[in-house]
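A protein chain is absent from this complex, but the other protein chains hold their places.
On to chain A.
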Amino acid sequence: MTEVSVTKEDAVTSGDLVVLKSVNKHFGALHVLQDIDLTIARGEVVVVIGPSGSGKSTLCRTINRLETIDEGAITIDGKPLPQEGKALARLRADVGMVFQSFNLFAHKTVLENVMLGQIKVRKVDKAKAEEKARALLDRVGVGTQADKYPAQLSGGQQQRVAIARALAMDPKVMLFDEPTSALDPEMINEVLEVMQQLARDGMTMIVVTHEMGFARSAANRVVFMADGRIVEEAAPDQFFSNPRSDRAKDFLSKILHH
């Protein structure tokens, strides 16, 4: 992963990786995603922000089909999202996901958590998987915790393990669904630093977050969602200093006052 040191400018120009076309989804009467069109280029870091209930998490989860969609199309690396089954499992292996609540496998050690997917999905042999797992754990700064169980780690450490677990699959794109929302303030930074590093290494990332600082410093593009729609898309500087829509102005005025 680190060996592939593409600079961000090169990467961005090499084509679209994730494309959502007029995606619609309902939860009963609630129209949670309304005509979503979104394209993410290779190597791009897109931060999705917006008020609670605006559909950001749902959007993120549709990309690896943890949520199904009612209408529209999603393609990843040129291939449409398959139906449930083997093809979908293969695709999910290429799409890393980090959850708000970490979701580390509670009955396995940290090391086993990072090895499981490599062995069972990628069919890597055990020694190689362990070597890679240890290297990744070192990279996210929890190498010394490898033999502990998830419950023995702090939230920040657990989330960094979860990032390592996703990276172990060599994903083409990483989805982050509010990765720091369940963390104590002092642990947020250790997770954000890992994510910043990933962004610098050229990983394609879709990040749903409330961390405006991260959006400003790491994102290529900010997507602002409200009430199931994409209201505004812009470069971070432009979005934070000069939002065009009233809805975005209102949202920013509420969060940036403090």
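Rule of thumb we're sticking to: a residue touches a chain if its C-beta (ideal position, glycine included) is under 8 Å from a C-beta of that chain, and two chains touch if they have at least 3 such contacts; residues count from 1.
Methods note: contacts and distances are computed from a predicted model.
Q: For the chain that's not shown, choose its UniProt protein name out of "Aldehyde dehydrogenase", "MBOAT family protein", "NADH-quinone oxidoreductase subunit C" or "Glutamate ABC transporter permease".
A: Hidden chain, UniProt protein name: "Glutamate ABC transporter permease".
Q: Kindly state which of the options A:N103, A:S154, A:Q196 or A:N220 is in contact with the chain not pictured.
A: Touches the omitted chain: A:N103.
Q: Which of these, A:L33, A:I49, A:I69 or A:A93, touches the one chain of the complex that we don't see?
A: Here the residue in touch with the unshown chain is A:A93.
Q: For chain A, which residues touch the unseen chain?
A: Missing-chain contacts on chain A: residues 64, 66, 84, 86, 89-97, 99, 101, 103-107, 116-117, 120-121, 149, 151-152, 162, 165-166, 169.
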